[in-house]
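For this depiction, one protein chain was excluded, whereas all remaining protein chains were kept in their positions.
As written, the chains take the letters A, B and C, and residue 1 is the first residue of each chain.
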Amino acid sequence: MSDLRNAGTGWQERLVSAYKSFGLPRMIIAGMLVVLLIAAPLVGANFWMQITNVINRFSWNSVLVLAMVPMVHSGCGLNFGLPLGIISGLLGATISLEMGFTGPMSFVMAILIATPFAILFGIGYGWLLNKIKGGEMMIATYVGFSSVSFMCMMWLLLPYRKPDMVWGYAGTGLRTTISLEGYYDQILAKFLQIRIGSLVIPTGSLLFFAFLAFLMWAFLHTKTGTAMTAVGSNPVFAKAAGINVDKMRMLSVVLSTWLAAIGILVYQQGFGFIQLYMAPFNMALPAVSAILIGGASVNKASIANVIIGTILFQGIVTMTPTVMNNAIHMDISEVLRMVVSNGMILYALTRKTEAKS
Amino acid sequence: MRRILFRAGTIVLLIAIAVCMMIIGRGHTIYFDNKTLEYEGTKYEAVRRINVNVNGEQVAKLSKKERGMATFTGQKFSFDIEIIREKNGPSEMRTFNIEVPYTMDGIVVNLIGMIEGLPQDAWLKEFIPAPVVEEEDEEIIIDEFDIPADAREPGTVPAQEPDTETASES
Amino acid sequence: MNKKQNNASGRLLNFLGENSVPIMFVIIVAICIPISGFSPKFLLNEIITRMGRNVFLILSLLIPIMAGMGLNFGMTLGAMAGEIALIFVSDWQIWGIPGIILAMILSIPISVVMGIMCGKILNASKGREMITSYIISFFTNGLYQLLVLYMMGSIIPIIHSSIKLPRGYGIRQTVGLLNMRQSLDNLLALRIAGVKIPVLTFIIIALMCLVIVWFRRTKLGQDMRAVGQDMEVARDAGIDVERTRIISIVISTVLAGFGMIIYLQNMGDMATYSAHSQIGMFCIAALLVGGASVDRASIGNVFLGVVLFHLMFILAPTAGAKITGDTMIGEYFRVFISYGVITVALVMYETKKRKAKAGMGHLLEAAQREEEKANA
Partner (left out) sequence: MSDHVPLLEMKKVAKDFFGNQVLKDINLKLEAGEVLGLVGENGAGKSTLMKILFGMTEINETGGYDGEVLFNGKVLHFTSPFDALAEGIGMVHQEFSLIPGFTATENILLNREPQKKSVVSEVFGERLNTLDRKSMKQKADGAIDKMGMHIDGNMVIADMPVGHKQFTEIARELSKEQLKLLILDEPTAVLTEQEAEVLLQSIRGMASRGIAVIFITHRLHEIMSVCDKVVVMRDGVLVHDVAAKDTSIPEVTRWMVGRSVNIDAQTHRKPPETPTIMSIRKLWVDMPGETVRNVSLDIREGEILGIGGLAGQGKLGIPNGIMGLYNAGGQVTFDGKEIPLNAPRRCLDSQLAFVSEDRRGVGLLLDESLEWNIAFPAMQIHNKFLKNYLGGLIKWRDEKAIGEVTRKYIEELQIKCTSSKQKAKQLSGGNQQKVCLAKAFALNPKFLFVSEPTRGIDVGAKALVLEALKKFNRENGVTVVMISSELEELRQICDRIAIVSGGRIAGILPATSSSEDFGTLMVSKVV
């Protein structure tokens, strides 16, 4: 039977299978974005401004989406525990600021300080996920939530003293949002920034993402990266081939956590603020649905998925409010975003994947 | 067949209960006025004091030009009033039954008109609340996760748990 | 094995291990009560109020657990159905107990439709029901907002401007339920030594418990238990597994709708866009605190859970403030505990599942050694 299939893989069939693997929901979302792009000038929105917005949002979020890749590759599923990595990033950011670094140095130091936290948290998180193989996604979600709420207490209790970070009246406890002006606000975006009319391209941020994406791509081409993919594809095969499955999974979790930490720092430099307390809660689901929209599944993801997904998702998110508001004076973009992003995750969860144990 | 019958019966029963509830549970607000009333050229003066009782409970004590309020559910409403025309004078008891149209949320009755036995259109009016000028749209936060910043139990507004609040301050 | 079980200390350890979560909470509560300085009367009053308010909602979680579908994070769907019904009822100005009954009846069709949708999706994602039902609750929240924030008042007629947004469509942030506030709780209410007991609410809850007990004895309940334990065997025996699972979710959703209405009539007003968003999490946390696990929960767990969890909820902010001098610490602490307890329960469930799968190599080894001894 399969011999038959082997014989005739014409280009039409390939096209059909490409369509099938792309999936209906993605088609709809891509179609929606095209419609939005066409509609934007028609309803009087500045087209290039829209494009700038999309690129900007892409540059903020892409690293967070990239953080999904390692864990998907090693078969740990979608990293709903992204907030844990984000917390490492937040620790890096706040400590860097507290230590008095400013300008570009504060960004470099934030990354450096966030790294050991990310590794430490990643190891703990990876250890836990190795104990509960098969139930990763649900537990990851709640590990994320617990850690966020735990850190809420810590932000209040840790001895931060820098006046522009803590509540003025009490002198202790971090503020919910901390402005990054004078620190690393737009530090990457301003680097080699290109302006053509109303189109602004944050070259530095894009290059930074490209650099990380390249590293990820390169890693997946090394011996270890290959082993990680094999673990995700078939853990028993990997075990039989002498791979330490748990170690590979752990590595992927650490990588994912670290990328999330870097991701939030990149996000902050674009956004201009550090958001603390309950803010990291909101971060996992958009990243998860972005990579799924990009064509990834629960156990397969590539760099291309990250790029396509982030563009599509952020495109929808940034363009719908303006276009909708201009067109029908009813801003249903937020609701639309919820339906689209969660619908995408649901779609991915209901796809049958090869049963593995 | 038997089952379909039973099922249909259950659904009809539920709908019947629902309809019943809609009738007996329909809430109305009734406002009592002790105000001077002009009807077909005749002027009816407000009295010194009227006490309004619903089910034996006093809901309003109305001096001249005052308005009282009561709420009730259903379409039929009965209340007693005690009329005192002079200070320390004798009181006069009257009982009234009125029917309220289903569609009206609130009605205003002029007690004077009722006491004088005028026709219904003289003393019954629909209560139309004065349009409140509101400031711009209130912000609807429909954030996906919607953890309130102070992370209370959902919907528990502090005002409703005064005990907890005061206790925590002490 | 038998020897170990007969061993008294072993049994004690077993008991402690299986009930570690409730025991931990008892300890937390025992420490917090003296620190917080609340009077017993106040605490008792609070607990009884919260019991009346929450127990019904939590009871709605029991049936999906019985059917092996784990903690139904999708109970939020029922809560939304209840809220939609309440919006209508409050717009139609139906007050008091009739209003509550009408809202319950109205919520049934909405809950059933949502439940069927949820059940079908969960059938397509067997093995990861929990994360799926969790995402479904977000997804449906989007649909709910589309309905309530955009369609109500524009497509669906809403009469009263008191619940409508000034812009002409959409429902306000809060919908006042003053006219039915606690009407269920106040009817037949008793006051014993200053403690108010909402007798009618408790009677309803007791009836619900009886219904659940009865339901376990029905054919459907038996089928659900069978499906919950082994889908394949149940299917081989001719039980329609998919349908049974959908029914369990539908029942849970309908009950959650009723529960939400009971909850909101007690609160007296409704946060239109956020009342449901956390309710699933709090109910699940409470159930788990009561000693339930992902695959096993009883009515006893519900009551114990409500008492312990809500005691913690009342005590944490004050105790936290007394200890650290900051009220917010306690607030965050109780959120942390809620999430933490769910995390711990999920981890325990998964590790137990894996342990059960792990083989009995040691038995083989022992048998071999016996054999050698016999040969020697």
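Here is the rule we go by: a residue touches a chain if its C-beta (ideal position, glycine included) is under 8 Å from a C-beta of that chain, and two chains touch if they have at least 3 such contacts.
Bear in mind that the values here come from a model prediction, so they are computed numbers and not experimental data.
Enquirer: Name every displayed chain that the left-out chain is in contact with.
Expert: A, B, C
Enquirer: For the chain left out of this view, which of C:A79, C:I205, C:I239 or C:M328 touches it?
Expert: Per the contact definition at the top, the residue touching the missing chain is C:I239.
Enquirer: From the list A:V34, A:L192 or A:A241, pick the residue that touches the absent chain.
Expert: A:A241
Enquirer: May I ask which residue of A:A45, A:A230 or A:V323 touches the chain that does not appear here?
Expert: A:A230
Enquirer: Using the touch rule from the top, list residues of chain A that touch the missing partner.
Expert: Within chain A, the residues that touch the unshown chain are 1-3, 5-7, 9, 221-227, 229-230, 233-234, 236-237, 239-244, 300, 354.
Enquirer: What residue numbers in chain C mark contact with the hidden partner chain?
Expert: Considering the whole complex, chain C reaches the absent chain at 214, 217-220, 222-223, 225-226, 229-230, 232-234, 236-239, 359-361, 364-365, 367-368, 371-372.
Enquirer: Which positions on chain B touch the chain that was left off?
Expert: Looking at chain B, the ones touching the missing chain are residues 2-3, 6-7, 9-10.
Here is the rule we go by: only the chains that are shown with their structure count from here on.
Enquirer: Which chain is in the middle, if each chain's centre is the mean of its C-alpha atoms?
Expert: That would be C.
Enquirer: Compare the CA centroid of chain C with every other chain's and tell me the farthest one.
Expert: Between chain C and the rest, the longest centre separation is with B.
Enquirer: Can you work out the whole-Å distance between the CA centroids of chain A and chain C?
Expert: Each chain's C-alpha centroid was found; their separation is 31 Å.
Enquirer: Calculate how many whole Å lie between the centre of chain B and the centre of chain C, each centre taken as the average of the chain's C-alpha atoms.
Expert: Between these chains, centre-to-centre, one finds 36 Å.
Enquirer: What whole-number Å value describes the gap between the mean CA coordinates of chain A and chain B?
Expert: Between these chains, centre-to-centre, one finds 55 Å.
Enquirer: Can you list the chain C residues in contact with two or more other chains?
Expert: Those would be 138, 141, 145, 149, 328, 332, 335.
Enquirer: Where does chain A touch two or more other chains at once, residue-wise?
Expert: 149, 152, 285, 334-335, 338, in rising order.
Enquirer: Going by the contact rule at the top, pick out the chain A residues touching chain C in the complex.
Expert: The contact residues of chain A facing chain C are 80, 128, 131-135, 137-139, 141-143, 145-146, 149-150, 152-153, 156-157, 173, 285, 330, 332, 334-339, 342-343, 345-346, 349-350.
Enquirer: Tell me, which parts of chain B touch chain C in their complex?
Expert: 14-15, 17-18, 20-22, 24-28, 71, 73, 105, 134, 136-138, 140-142, 144-148, 150-157, 160, 163-164, 167-168, 170
Enquirer: Which positions of chain C touch chain A when the two form their complex?
Expert: It comes out as residues 121, 124-125, 127-128, 130-132, 134-136, 138-139, 141-143, 145-146, 149-150, 324, 326, 328-329, 332-333, 335-336, 338-340, 342-343, 346-347, 349-351, 353-354.
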